[in-house]
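Complex shown without one protein chain; remaining protein chains in place.
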Amino acid sequence: MQIFETQEERPTIREKLHRVGITNLRTVAKINWKGKTYTFIPNFEIAIDVPEEKKGIHMSRLVESITETMSEAVEEEVIQPHTSLEELELAIIKRLEKKHPHKRAEVWIKTQLILERETPASKRKSLESYDVEVGVIKEPEKVEKVLRVKVIGNTACPHAMANNQGKTHIQRAVAMLEIRTDYDEGIALEDMIEVVEGSFSSPTYTLLKTIDENAVVQRMYENPKFVEDVAREIIFKAKQRFKGKIHVKVVSHESIHKHDVIAETWYV
Amino acid sequence: MQIFETQEERPTIREKLHRVGITNLRTVAKINWKGKTYTFIPNFEIAIDVPEEKKGIHMSRLVESITETMSEAVEEEVIQPHTSLEELELAIIKRLEKKHPHKRAEVWIKTQLILERETPASKRKSLESYDVEVGVIKEPEKVEKVLRVKVIGNTACPHAMANNQGKTHIQRAVAMLEIRTDYDEGIALEDMIEVVEGSFSSPTYTLLKTIDENAVVQRMYENPKFVEDVAREIIFKAKQRFKGKIHVKVVSHESIHKHDVIAETWYV
Amino acid sequence: MQIFETQEERPTIREKLHRVGITNLRTVAKINWKGKTYTFIPNFEIAIDVPEEKKGIHMSRLVESITETMSEAVEEEVIQPHTSLEELELAIIKRLEKKHPHKRAEVWIKTQLILERETPASKRKSLESYDVEVGVIKEPEKVEKVLRVKVIGNTACPHAMANNQGKTHIQRAVAMLEIRTDYDEGIALEDMIEVVEGSFSSPTYTLLKTIDENAVVQRMYENPKFVEDVAREIIFKAKQRFKGKIHVKVVSHESIHKHDVIAETWYV
Partner (left out) sequence: MQIFETQEERPTIREKLHRVGITNLRTVAKINWKGKTYTFIPNFEIAIDVPEEKKGIHMSRLVESITETMSEAVEEEVIQPHTSLEELELAIIKRLEKKHPHKRAEVWIKTQLILERETPASKRKSLESYDVEVGVIKEPEKVEKVLRVKVIGNTACPHAMANNQGKTHIQRAVAMLEIRTDYDEGIALEDMIEVVEGSFSSPTYTLLKTIDENAVVQRMYENPKFVEDVAREIIFKAKQRFKGKIHVKVVSHESIHKHDVIAETWYV
């Protein structure tokens, strides 16, 4: 049987496409993190560029690059889980290079990270979850990565506090910190989360006994912050600690309004 | 050209289907509300039952029942907008009766309602938005309706307040009130919203000048409530005011946790 | 320091609450599945009832029941991962019984399952992902469970095929199968997924080489199905294979419309 390679034909309309690929692919991944192996089910996006003279790409080769990297079933390879999301992504790109021509390739992984925290008063262990996203972007002359963390915290309004003898409105807020930098730049997602989580009126915890709840409440009132303050503190600390282009976005789910308030800033 | 009516064939597997139809259909609707005509773009679901011996339904006839009711372009009809969502839905079912055989028919509309409120101190006008959903369910022996409103408010924790000399954590909360009752039962969505909005620590407002913000802050501290208290107050008031089966669900987006807390109750 | 137990007070409004608890809690879990240990990050909901005379519940005890069951750090316990989501949930309820009085308790877990499939022609391994949800509901006289799977497949319209000389419109469809049954009833999520996945025009695959793609295309045209046919086949097979109350909902994301079509049925 003859197989037609329609993707290799010349398209009638000649336009370069910057990103062609697959998105929302969920599969199982394995990471060796601080000496322990974890399985998890991330969401993948993988894309390459298509030159003007090619009609399309072979999507199944992108999928294969992911799945083969995941299983690493090929015998000659060391069966060693990757130690970071970006290392896993670069391994996918390396496989893709042998399978499909391209100038530019990107792999993105969205997943959650669970970190151990200690509650502020009872000193119990509390496991906290964070949304993280990591992308590796290979271009002809360089490889870059984008690291993104999303942290849930809170804001206690300083304006209402000044006008109500210490009483104020408080609410859940969500802050995103993104860094775009060289692939080789050593930045841990945990450190990025630490910067963000420490910039709210207070961090939040999954498990809080009454004395812990009291400590969080006290901290929020001692540390009132506008959404603007949270954004400023995150970018200030991030610039000191991490090398690269920085983007910060904080959204506060106001308890006195039906809408949200935002503060966004960037450093390039 | 011969057209094959595949839907009328007998299916190999004989199973009654309770709800077959279309969902997520968006179209423009017109309502005459308190003497004024409003256009809006709701989301429709319409479903009928299919007996064991029929393979499928004629989906386009369901769409026609909606679109013809919307346009009311047919000459013999009075071109008068309907005065409530349920009246509009019953008109759709009446059209459907002439188009497609069925025993049971449902029409659901999801949309938003904007109501005028007065801010607590400066007495300005503030327009507030609410998610509403209305369904009309016609069965052989009766016609019922389901009315659902979703209101954004807040909770100020009484437990933290008692343990922190009046300080406490506060957060946005969302409450849903649903009533299932006879089609003819006169219940206004605005009245349901009023019941829910008055059961939080405080209502929320789109526009708040500093003196209004202060009034909302003061009210939250004078009126601390668990998510349980909000649910209890809604169902208590709803039972007094409305006739029918009642369902209440309150979700509080805790400012000290990453997760939410819920309280749910019902009366049948 | 005195701690006020506000939750234990009598509320002013006396109404029984059926479900009070926490939702959207994400934490790491471990399951021993067919002899292998997997870590994953599910979404938890846990709720208990509150009698008329109690103001609230101690939310932190619900969290503790989850987190302690997860870590099983207590020395006297066998450190053996649970072998199913429902076994894990029952273990959480067992812990909760020692911590917080209640008559009724529920634990719900939402997560994804990855299963190995073989592609239809090249016989390669393809890892497929499925949304699953499992709840255990303990009532005074019985313990029940709810098992829910959501599977992505497709429909090829028989009506358009009959009217277009074998050509037709095809689209992605999503089907949900839910079974409510006794806790002790042995039903595997994998078997439920198998029933659903086999009821579409064709199963879908993550990895498809050209010969596999051809096989899937051929199968869809040989097996045209209305969304009604998919629903009927799922409930028919489910009744034969599983004991309990059954609910089926199929949504087809029509390629020729902007809206979706649905078919829903149940057996009690």
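First chain written, first letter: the chains are A, B and C, and each begins at residue 1.
Convention: a residue touches a chain if its C-beta (ideal position, glycine included) is under 8 Å from a C-beta of that chain, and two chains touch if they have at least 3 such contacts.
A quick note: this is a predicted structure, and the numbers were derived from the prediction, not measured.
S.K.: Can you say which of B:63, B:217 or B:238 touches the chain missing from this structure?
M.R.: B:63
S.K.: In the full complex, which of C:58, C:104, C:124 or C:169 touches the chain missing from this view?
M.R.: Result: among the candidates, C:169 touches the missing chain.
S.K.: List the chain C residues touching the unshown chain?
M.R.: 128-129, 152, 154, 159-160, 163-164, 166-172, 202, 204-206, 208, 210, 213-214, 216-218, 220-221, 253-259
S.K.: Going by the touch rule given at the top, which residues of chain A touch the chain that is not shown?
M.R.: Answer for chain A: residues 3-7, 11, 13-26, 45, 47, 50, 55-57, 59, 158-159, 162-163, 226-229, 231-233, 235-236, 251, 257-266 touch the chain left out.
S.K.: Given the full complex, what residues of chain B touch the hidden partner chain?
M.R.: 1, 3, 25-28, 38-41, 60, 63-64, 67, 70-71, 112, 114, 125-127, 129, 206-211, 213
The criterion applied here is as follows: only the chains that are shown with their structure count from here on.
S.K.: Can we say the copies chain A and chain C touch using the same residue numbers, with more than half in common, or are the two sides different?
M.R.: Since more than half of the residue numbers are used by both chains, the interface counts as same.
S.K.: Taking the mean of the CA coordinates per chain, how far is chain A from chain B in Å?
M.R.: The mean C-alpha positions of chain A and chain B differ by 36 Å.
S.K.: On a C-alpha centroid basis, what's the spacing between chain A and chain C, in Å?
M.R.: Roughly 27 Å separates the two chain centres.
S.K.: Send over the residues of chain A in touch with two or more other chains.
M.R.: In chain A, 129, 206, 208, 210, 213 touch at least two other chains.
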